[in-house]
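These notes are about the structure you will find just below.
Taken from a larger complex, these chains appear in their original positions, while the remainder are omitted.
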Amino acid sequence: MSGQTAIRIDRLGKRFGAGPLVLDDVNLSIETGEFVCLLGASGCGKSTLLNLIAGLDRPTTGSIDVPAEGAAVMFQESALMPWLTARQNVELALRLRGVARTARRTEALELLDVVNLADAAEKRPHELSGGMRQRVALARALAQDRPVLLMDEPFAALDAITRDLLHEELERVWRRTGRTIVFVTHNVREAARLGQRVVLLSSRPGRVAGEWRIDTTERRRIESPEVAALSIEITEQLRKEIRRNAA
Amino acid sequence: MPHDATLLDERDAAARAAAADLARTPEASARTADHGHDDLRSLEAGLDRLQTSPDRAPSAWRRFTTSVLPPILFVVALIAAWQLYVVIAQPRPDIVPGPVDVFNAIVLGWESGRLQLAVITSLERGVVGFLIAVIVGTPLGLLLAEVKPLRRAVGPIISGLQVLPSVAWVPAAILWFGLTDATVYFVVLMGAVPSIVNGLISGVEQVPPQLRRVGTVLGANRTRLATLIVLPAALPGYVAGLKQGWAFSWRSLMAAEIIAMGGTIGFGLGSMLQQSRELADIGGVLATVLVILVIGILIELAFFAPLERRMLRRRGLLQGGTR
Amino acid sequence: APQSAAGQTAAADAAATTEPAAELRLGYFANVTHAPALVGLEEGLFADALGDTELTTQVFNAGPAAIEALTAGAIDATYIGPNPSINTFIQSGGQSAHIVAGAATGGAALVVREGIDSAKDLAGTTLATPQLGNTQDVALRSWLADEGYETDTTGGGDVHITPTENAQTLTLFQQGGLDGAWLPEPWVSRLLADGGRGAHVLVDEADLWEDGAFPTTVLLVRAEFLAEHPETVEALLEGHVASVAWLDEHADEASTVINSVIEKDTGKPLADEVITRALEHVTFSVDPHAETFETLVENGLEAGTQKDGSIDGLFDLRLLNTLLEADDGEPVSAGGLGEE
């Protein structure tokens, strides 16, 4: 499984209408089963890049290769359908994937159990806390059963305690399902905590400004010294990028 | 670190192998597969418990005393003051009738059967007219909401039509349809359709773009996106439009009934109002105004309010949803 | 009530406590049955009689509007039909207004389409009247009741009565939406002339009344105004009496004078044949035919267009009778319903 390329981005450029260049000459190749964190300051084009990978938008120049099955996506807002219960939200994904009506319910409940939400299956999004909503969104993304999972700052709106927990949750799911994950964040420690590889994007235009690989990803905690050390290094580079924009 | 430096380390094979190992575990029976999962599970359960507080709906008695009782008391006080004024100041009964006169007028109308007839006629017309407006307005609204160039062209016109008082259509309708029920229905349609169309358009416009994107990501085609996501999401706007459409139907109906009397037009509340006016019967006029008001409020309370409340509560858009 | 009492005693001690009003606001319809008003204005008869009191006028389309204006104090006196007068008197508990003179009698009929030749043919038809509860409306309802038909005020029953504006009635009759209408002049004549569809008179209201005399138009004065300015009302009556006399004396000129006022007020004159026929059927007289009012009230009650109540005191004919006596005329009777 290892070594196969899941996503290949080649000399990618993106510009909205007549606006400035948002992404410029981005080259990236992500292996199957890899957990890559995309890091960058606000407005540097992280979401744009993710949307391009997801096929929600088309590149201006360059090319993107993704698996034929496509990618599942999770956003910062859980974007659950507010009129459906947690289970029905997951079932919607199954239905759109083409799962037979009879199998949907069981599978949805199983997926909710994966994110420890079996008890909240019949609750509606507004009855769930932010962390629970994101876990439902994760279950929904898993329901799509696509080899690639794209995540756009999925934990940014959560409080720190919940976020720490969901880091563990996500790592567990990743290890268990072997998905290829591209995780967008502007939290340096989060990237250092989660990723096997951290890719730093520069701003205006977005370019790859740095890349770090983490050797041992098991038993990491956000307080681990190796995470802190890497964070200091990445922060240094990131602040350099930010300072470039002050002038 | 220079701008284009990359720190690549290829020694991640071990981690990858471990991941692959775990990925082989079937999802369904995963309950106890992971190491430390139980710990996580109890932590998550605790946090979930802490972060969701059960909806404590206010007690029925509290709701009654805070929101039902005060207006009733106010109305009773108002009526008492009115009766007192009539008793003390003895105004001319053809200018300021007492509450008793108005009540008598209602009783009289009831006993003669005119009141029931008028209420039934008006309600029937109002409801039928409203339903026609819904049948006409819904596809029109959907069309305008989904076809953007069309919306750009027709949308402002429809909004403009909402500004036009529907009474203004009465004279034209009388010339076109004579004093027949068609006149009444035409006026009701001209009043209600723009509201319904606008409600639907704004409902669709207010669908969070994120929901559409999720739909696309989940693999929905155009039709399924519309039926499974956009339409349910636009429901609050649609219901608001329907509610407003009903208000306009009722208004327009009264206008049409008051102005277009005679001919083959049936006897509705508007006609009753106008008749009372012609007989200089202020008690009858006020009684009819009261009936019109009460019916308007009743329809809203009995039909639209629960519909809207249920929908909003389901979506947590009502006060009482915790977050 | 105090106001009413004041109104009734006002005329007696008028000279002592009152003075002429600065302005008299008079209402009337631009209609053949209101000819005394039209002639009085056109020939300056009111102006002569009123002297220093300024005369302003308002044209109404229908009785209710005139009554509303009277009630709201926007006018002081108006030419109007007997039923609206009865209505306002009863509704106000006798405080609103008094009839001080008659103006016109006769001139109402049921016009129907071809194929309706007797009362028997009316079952299931739709008939129009000018307005719910007005003189013609009540007349039609009580006549139908006598003929054994049931009707009600909501348009139901064996014969459907739909109170409809006169102009609309003509259009609807032409288009076939109505089978007939009980109307005042000049609409009877207009329907006969322009209605088509073999329009003909089925019932002339004059045939239903003793002597063929029934009130069509009376002169109604606001009670407070009558109490405060009896001199002005007397002057108005003087002009009114002169108008009626003028109409009596100038029968040939009348149609031209009337038509010119109608044209001024509505923009459109009546056809010659219409106004000629109309004037043939209307009689102008200062006698309000007070004796018929009890019947009118009974009919109204039966028809359900009227509230029950006393019309005792509706008439105040003292000023009129003073004038008539001074002219050596016969006094008119209040039929026991007020001062004579």
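Per-chain residue numbering starts at 1, and chain names A, B and C are given in the order in which the chains are listed.
Simple rule for what comes next: a contact is a pair of C-beta atoms (placed from the backbone, for glycine too) under 8 Å apart; a residue touches a chain by one contact, two chains touch by 3 or more.
Given the structure is predicted, the values throughout are model-derived calculations rather than measurements.
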item	value
Chain-type multiplicity across the complete file	A x2, B x2, C x1
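Here is the rule we use: only the chains that are shown with their structure count from here on.
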item	value
Busiest interface, counted in C-beta pairs	A-B
Centre-of-Cα separation between chain C and chain B, whole angstrom	50
Centre-to-centre distance between chain C and chain A (centres being mean Cα positions), rounded to whole Å	88
Touching two or more other chains - residue numbers and ranges from chain B	none
Residue numbers on chain B that touch chain C, as the complex places them	90, 92-95, 112, 114, 117-118, 178-180, 261-267, 271, 275, 277-282
Residue ranges of chain A in contact with chain B within the complex	1-2, 33-34, 54, 56, 70-73, 75, 77, 79, 81-83, 92-93, 95-97, 110-111, 113-114, 116, 120, 124-132, 140, 144, 161-162, 165, 168-169, 172, 174-178, 196, 202, 208-218, 233, 236-237, 240
Interfacial residue positions of chain C with respect to chain B in the complex	1, 62-64, 67-68, 71, 84, 87-88, 91-93, 95-96, 126, 128, 131-133, 152-156, 162-165, 168-169, 171-172, 175, 177-178, 304-307
